[in-house]
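Let me give you the structure first, and then I'll get to my questions.
A single protein chain has been omitted; all remaining protein chains appear in their positions.
Lettered A and B in written order, each chain numbered from 1.
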Amino acid sequence: MTNQTMTTRAKVERSMGRRRRAESRFRTYGMLSIAFGLLCLVVLFGNILSKGTSAFAQTVLHTEVHLDKDYLGLTRQSSEKELMNGNYEGLIKQQLRDEMNVTKRSQRRDLYSMVSVGAHWQLQGLVLDNPDLIGDTIKVDLIMDDEVDQWFKHDYPQGIQGRLSDVQYQWAMQWVEAGRLETRFNTSFFTNGDSREPELAGVHGAIKGTLLTLLVTFLLSFPIGVAAAIYLEEFAPKNRITEIVEININNLAAVPSITFGLLGLAIFINIFGVARSTPLVGGLVLTLMTLPTIIISGRAAIKAVPPSIREAAFGLGASKMQVVFHHVLPLALPGMLTGTIIGMAQALGETAPLLMIGMIAFVVDVPGFITDPATVLPVQIFLWSDSPEAAFTERTSGAIIVLLGFLIAMNTVAVMLRRRLERRW
Amino acid sequence: MSIIENHKTDGEPFCDNPKLKARDVCVFYGEKQAIFDVSLDIGANEVIALIGPSGCGKSTFLRCLNRMNDTIDICNITGDILLDDENIYAPKVDVVPLRARVGMVFQKPNPFPKSIYDNIAYGPRIHGLVNHRDELDEVVERSLQRAGLWNEVKDRLHAPGTGLSGGQQQRLCIARTIAVDPEVILMDEPCSALDPIATAKIEELIDELRENYTIAIVTHSMQQAARVSQRTAYFHLGQLIEVNPTDMVFTTPQHALTEAYITGRFG
Partner (left out) sequence: MTFSFLLITIAILCVIAYLVGTRRAKSLASADTPLSSLPGHYGSLLSLWTCLPPLLLMLLWGIMDEPVIDHLLVAQLPQAVQEQGGTSVQLALSKVHNLANGANVEADASLSPAILHLVELQSRNELLSTGVILALALAGFALTLRRLVPSRNARNEMEGIIRGMLFASSGIAVLTTVGILASVLFEAWMFFGKVSPIEFLFGTTWSPQVALRADQSGSSGSFGAVPLFTGTLLISFIAMLIAVPIGLMSAIYLSEYASPRVRSFAKPALEVLAGIPTVVYGFFAALTVAPILKEFGTHLGLTVSSESALAAGLVMGVMIIPFVSSLSDDVINAVPQSLRDGSYGLGATRSETVRQVVLPAALPGIVGAVMLAVSRAIGETMIVAMAAGLAANLTANPLESVTTVTVQIVTLLVGDQEFDSAKTLAAFALGLVLFLVTLTLNYVALKVVQKYREQYD
């Protein structure tokens, strides 16, 4: 017996080296997996941030412009319409040409293209605000074209010429030495709609479209989701139909989002005749998509309400409906709201179904109502990412930062709500 | 019945031929102390029963003996536990070979969701105790026979272990433990989930196993303690009150608390 025990012990001891190695190997795989996931997160965020933060800066040229009465053909008494139609573009070109002593035709074109095509709107805006400026010499920070902008932000610090032509490079260096070229916070990124010109393109339209779309989604999905959750948790009889509804909801939560786009296209647009590209139809599609999430979390919130509260109310002779609406619902509402916010965050990041229903259209105007053509942030990102200009890549990353900012804000609210809820129970 | 300050265990906690020695063992779950200065010997080839009211720490103490408490993060242990005079809580000790030497049978039968054969073969396989398939077959058969289960399952060795009845499952777990050929077997209320017939079979088995193994059994049933053990240790609120030969504990208990417990005044 002792002999056998000894051999067992010896055998176990003998196996230990191999087993310890296997153990630490396994453990290392686990740690590497976690590390890989976290690394991806860091790389992703680092990549977007490093590419995108420069989108929030815009290169401008400090310029003095003489608002030449004769050239513009305007007076301080001109009507608004006349003021709007002044040839500010020509004025800028002329002054630049004179200033830099450019005479050759080809060089002129080079020079003009360094200033943004939107620069004349700056002058127009100033004059419209204050017609008394006409005839004066004013100081303006002219928005530069994206080529100059990219050069100044990325190539100049490294001392390279970048994509500028030789003569453009000379001019740009002259401006830099005179301290006239500068970057400032890119407000137009947040106040402009989409544009073909990167330096003029902004996310205002997309943000407004996103908000309108989410508004429609929330107004529809929250009441419907809450009502469905209440019905399934409190009223539904345990039968075949209820079971089918439940299976259905769980399955819908995992159906690819693009199929909701197909539904939106075939039913909402082609049959019901809802206008394409609008926040209304986008909201309808996203409602159907987020409903399962809201219903599932809503049911969990109702389940978490202690049965003793229901019993207390029933004991006082309240009807089922009164118990639910007076007692269960108020207690479950924070939890339902948390689920809804998470559902809305999903909807906020969703792109694929919106492509199907025409929200990919190039929309310059900022939408004012749910029936105006609009695009949303993720689709704007998709659109810009397709553009070849480096400036658009930068703006895409900038828009992603804005989108992630919204998502982080929404999730923070959800987490805070959940914390508060936990404290109550 | 409050905690007695610095209680010194009544009776004889030590013995001549100890297999396991516990000295001044204290156990803490976070802030809360569960075991207070317990010193106890478990002799070779004896069956010792640990009894006491619920929550008295007898299961906690048992789980210290093969360091099963290591799996609980907040659990801290002070004092020494020696197996053949080696401290099992010494920093260098690996729990794996320790648990191969000190096996454990749990309160609820917990067969793995595998076949009966694989349940028994699991231990020998992971520890590398056998080299050939034939040897493994032999170990499986021998273990099942010793657990008195062979005749009932020999025709369905590859059926799932979870398909057995409760009593059979528990004997399967005992067979699984002895397949590793441990020196000590710890049993944590092995019959609490079983019916009386299954219980009788297990008790019979424990009696037979005593020849080759040292056994410590936690039990709720005083009759069971009386039937299977040679010595009995009475725990109360984390303290070891009294240790004496079993017949003495049940006839002439030394301590008032022990007497109160075995006469059924609480429990």
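By our rule, contacts are C-beta pairs under 8 Å (C-beta built on N, C-alpha and C of every residue); 3 or more make two chains touch, one makes a residue touch a chain.
From a predicted model like this one, the values you see are computed outputs, not experimental measurements.
Of the chains on view, those touched by the hidden chain across the whole complex are A, B. Contact with the undisplayed chain is limited, among A:Val115, A:Ala228 or A:Ala374, to A:Ala228. Across the entire complex, the residue among B:Pro18, B:Gly52, B:Gly123 or B:Pro253 in touch with the chain not shown is B:Gly123. Contact with the undisplayed chain is limited, among A:Ile48, A:Val167, A:Leu211 or A:Leu331, to A:Ile48. Per the touch definition above, the residue from A:Met84, A:Val255 or A:Ile309 contacting the chain not shown is A:Val255.
The chain not shown here touches subunit A at positions 12, 19-20, 22-23, 25-27, 29-34, 36-38, 40-41, 44, 47-48, 223-225, 227-228, 230-232, 235-236, 244-245, 247-252, 254-263, 265-267, 270-273, 288, 291-292, 295, 319-321, 345, 348-352, 355-356, 360, 378-379, 381-382, 385, 393, 396-397, 400, 403-404, 407, 411.
Even with one chain removed from view, subunit B keeps its contact list with that chain: residues 66, 68, 71, 73, 95-101, 103-106, 108, 110-114, 122-123, 126-127, 173, 176-177, 180.
We take it that only the chains that are shown with their structure count from here on.
If you average the Cα atoms of subunit A and of subunit B, the two centres end up 62 Å apart. By the touch rule above, subunit A contacts subunit B in their complex via residues 1, 4-5, 8-9, 11-16, 18-20.
Partner subunit A is touched in their complex by these residues of subunit B: 94, 96-97, 100-101, 126-129, 180-181, 183, 212.
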